[in-house]
Every structure is written in C-alpha cells, then in structure tokens.
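All protein chains but one are shown in place.
On to chain A.
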Amino acid sequence: MTLSIGKALNAALRDAMREDDTVLMFGEDVGALGGVFRVTDGLAAEFGDRCFDTPLAEAGIVGMAVGMAMNGFRPVVEMQFDAFAYPAFEQIASHVAKMRNRTRGAVNLPMVIRVPYAGGIGGVEHHSDSSEAYYAHTPGLKVVTPATVADAYSLLREAIADPDPVVFMEAKKLYWAKDEVSLPVTTAPFGTAEVRREGTDATLVAYGPAVPVALEAAAAAAEDGRSLEVVDLRTLVPFDDSAVAESVRKTGRCVVVAEATGFAGVSAEIAARVQERCFHSLWAPVLRVTGWDVPYPPPVLEKYHLPGVDRVLDTVDRLQWDDVPDPRFLVPEQAT
C-alpha cells in the first residue's frame, strides 16, 4: 500500500500498543487532536487512557516518562516541536541519558522521546530547529532519524522495543512523503546505514531531511555524467562508521549534507570520522553542505538557509576533480 511517513509512524505506534500493553503514549494534544502532525491520530479512541493529553509541561512529561520506564512501562512521549523539547532538556541530559550509567545498570529506561524537527515547511524560529546535535552529543541517548516510509515504521518499532532511551527525530517536511510499503515491515537495525543510491565518483552522506536532497542532487549529477553514491545514516547514535568508510574508500570523495547549522554539528563529526578512517583514499577534503550558522530564518529566507540541490552540486564541483589544488582550500595567506 501507499503510505506517508506520518501514517507509518501512526501504524508503528498502534501496532506496538496492540502487542504490548506496557506501551503508553502521552504528550500535549496527542489525544483528541491526535497531535499537531496527526501522528497519534485515533490512538486515544482505540487505547483509551493509554494515549492521553498532558498539561503544557515538557520537563514534567519527560520526567514522568522516566519514572514510568523505571517501573515497568515503555512510555513514548511527544514533544510538539523541536524547540519545545528544550524545557525538557534538563530531564533528558541529566536523567534520561545518565540513569542507567549512574545506577550501574540497575535500571534501564526503555522510553522514546519523539521530536518533530528541522525546517522546510515555512515554520519559523522555534518550529524549525535541527536539534539533533544536542542529543547526539549526550552519551546515553540513542538518536534515530528515519528518511523513508519503511524506516519510519521499523525504526519506531525498534525504538519502542529498545532497552535504552531513544530520541526519535521526525523530519517535519517528510511527514507527507509517500512510498509503497507493506506493513509490518522490518528494515535494517539501529547502527546500520543504507546506501540509497549507488555511485562511484563521490559519496554524499546524509540523514533525515537531507536524504531526499542528496538523492535529488545525485540524480541531477548523473545527467552531467557524475556518479554519486548516497548513504542514509538512519541512526546517528549508534553511528555506522564502517558503511560510511566503505563508501568513501570506494569513491574517494565525500560531501556531508545536513540541514542543521554546520559549526560543531553532527556534520562536523561525520567529516572528522571520514578523514580519520579514509585519509589515504581521499582525493579532496571532506566538504559539508549545511544550514548557515544563524538562528533559523523567516519563511522568505528559508530557501537560502537550507542546503538545496544547487548548493550540493556546487560543493561536489569543488572536490578537485582535475586533481589541481583548489586555492580556496588554503588559508588566505597561502592563497595570495
């Protein structure tokens, strides 16, 4: 059947709740309204008080989930938007991430924090943040971000079944992306990147909302006779070093495409790991295409902020195809 990512997430929640009655879903307006992106649509009707509305209290919501996870439940909580998870950040960074370690394994926290994230829907500040780096930077959390319909279903099922806390990041602009799928579907497990398009000349590493951009860029490059491979990370933590390195060793060039701001971002981590593992295979520096290092801009400027196909192709063009050192890769004093 043809399904959108939003509907696949809804199906994953429903199936998990049917199979295991310790799975609960709660958050702001997830009941009658079905969540602002309708991901919890119909769950309150089917499961009654196992899917419920909370007061407007993110720190309380996540903290309650911790307490429930310590006591035999598998709570799934929804943060309405990326920036609304920040009031809960203290709980996430100080308790969710550290509980198991602090108690030396006396408790696991099998809980999922669902975070709609990233931009591209004219959503303005607070409603468009790519906040994955905060979570990925915090040991103890798993960070997952599906880019396909099948992954949306399978990775959410896996997140709910996982013994560790998972920050499940749902790219807003992909909620309506559709694909053929038959449910239930099981895709590769956490920590496995997927090659979404094979290529030989350069590797585009992407995740979440950047995956369709990378694929579109690869299709456009193919028309110009350049063969780009696209790797979809799927989970940022755990990170699939070997799949990324294998691809870059094959192609010898790498561009990381991410929507988040670049400085100290996940994209920087990926670039560092690629050069650590693939230095002798690289024909050019690892480059990044990211959002600019500015607060998320208003809708009319959004298109300039988000890495689009043109910026990806332009960056690919800079990968020293003629094997001539690019003066722009030198520090300014050397260049003159």
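Here, a residue touches a chain if its C-beta (ideal position, glycine included) is under 8 Å from a C-beta of that chain, and two chains touch if they have at least 3 such contacts; residues count from 1.
Going forward, contacts and distances are computed from a predicted model.
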Chain excluded from display, named as in UniProt, from "cytochrome-c oxidase", "Pyruvate dehydrogenase E1 component subunit alpha", "Glutamate synthase (NADPH/NADH) small chain" or "1,2-phenylacetyl-CoA epoxidase, subunit C": "Pyruvate dehydrogenase E1 component subunit alpha"
Contact with the hidden chain (one of A:E198, A:E276 or A:D326): A:D326
Contact residue for the chain not shown (choose from A:G6, A:P165, A:G208 or A:P297): A:P297
Sites on chain A contacted by the missing partner chain, in the whole complex: 28-29, 32-33, 36, 53-60, 83-84, 86-87, 122-127, 224, 262-263, 288-290, 292-295, 297-301, 304-305, 310-311, 313-314, 317-318, 322, 324, 326-332, 335
